[in-house]
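In what follows, a single structure is set out as structure tokens and then discussed.
Every protein chain but one is kept in place in this view of the complex.
Entry: subunit A
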Amino acid sequence: MRRLLAAFGLSLALLIPAYAADPADWNAVLAEAKGETVYFNAWGGSENINAYLEWAAGELKSRYDVTLVQVKLDDTANAVAKVVAEKAAGQAQGGSVDLIWINGENFAAMKAQGLLLGNNWAEKLPSRRFVDANEKPTILSDFTVPVEGQESPWGMAKLVFFHDSAKTKPEDMPKSAADLLAWAKEHPGRFTYPQPPDFSGSSFLKQVLVELAPDKAALAKPVDDASFTAVSAPLFAYLDQLNPLLWRGGRAFPQNYPAMKQLLADNEVDVIFAFNPSEASSAIASGELPGTVRSFTFTKGTLANTHFVGIPFNAKAEAGALVVADFLLSPEAQARKQDPKVWGDPTVLSLAKLDSADRARFERIDLGPATLKPDHLGPALDEPHPSWMERLETEWTKRYGAK
């Protein structure tokens, strides 16, 4: 009887591979993952990140016999589009995307469409025990959307501003959004932001929105017409003043963060910003920015969020994807990622939960000349619900992007 049941179970497992990989039984996951190839769809625009993933691929191959292939995207939404197309074609298994680097609106869209693996898998990963969601609440709520174990945290992000201390003085740098407008009036043409819907540009809009909004509670809820007009009014009054004072008079915008970084290197602007506190140190190390670039933040806080990896509902190498997600969360991989010479992406782990050997990996890292210490990063502001970002982008385009 038992043999019959086992055979039945096996045939079921063959029919419905989604049930085969249960992260609670980690040894079974490791066994099944052996020999699998995991296609990790991740933005490929940064050589640092690509090189880091190549290192991870080497380790995964030798330790778990899992082959990690980075599918380099120029926009994460392309991977979402692929999963959508597969669902449209009725392909419920054997999909082409095994793992996807994701957060914010892409996560909200995939979750709403049921395109992600459920089962609370992310909270069952072995390395999850080093995570403390109380210390980093954005791990459970991705742009206010409950994560519910459908994606596993990979790195932290915080909005930080950079300037070249050889050209501008640290004490002259703005300390708030209002301050930035006053500064721009004195220095017309020396600031800009990437054109929304680019992710960094939209983040700048959200930063100003969160600072100026009269009703901050409305930002945690999905947007509606009435609240949008009232809550965003101060932001657009601000932009009406700021945009004509921007680089090129606000008639053209850099298309993304790297393009804006190049403007600082070319001395076309004085102030830029990024969502990674050690980005300036990494850029100095690679010779893209001069060694005199330094960081600053706003005194009352800047936006902070977490980025994740998710597994599509129809992933072909599901067990392999679980193994990769767990490896990316391990103290070893996380510490290496935080080193600005490698990538400089802050960890999602809680140092208090690590043993002394693992903690030492993090304490050894030289954060670089332009990176603020974690206690100098200032308060963290919560991201608004993703629906705000979409409304802001549409409204921005209507007002400034399609004149």
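As a working rule, contacts are C-beta pairs under 8 Å (C-beta built on N, C-alpha and C of every residue); 3 or more make two chains touch, one makes a residue touch a chain; residues count from 1.
Criterion: contacts and distances are computed from a predicted model.
Novice: Can you pick, from "ABC transporter permease", "RNA polymerase sigma-70 factor, ECF subfamily", "Cytochrome c oxidase subunit 2" or "WD40/YVTN/BNR-like repeat-containing protein", the UniProt protein name of the chain not displayed?
Specialist: UniProt lists the chain that is not shown as "ABC transporter permease".
Novice: Give the residue, chosen from A:Phe253, A:Phe273 or A:Trp388, that touches the chain omitted from the document.
Specialist: In the full complex, the listed residue that touches the missing chain is A:Phe253.
Novice: Out of A:Tyr39, A:Phe273 or A:Phe313, point to the residue that touches the absent chain in the complete complex.
Specialist: A:Tyr39
Novice: Kindly state which of the options A:Leu73, A:Leu125 or A:Val231 is in contact with the chain not pictured.
Specialist: Of these options, the touching residue for the absent chain is A:Leu73.
Novice: Tell me which stretches of subunit A touch the chain missing from the display.
Specialist: Residues touching the hidden chain, for subunit A, are 39, 41, 43-47, 50-51, 54, 71-82, 84-91, 96, 105-106, 108-110, 113, 189, 195, 197, 247-249, 251-253, 255-259, 261-262, 265-268, 286-288, 290, 390, 394, 397-398, 400-403.
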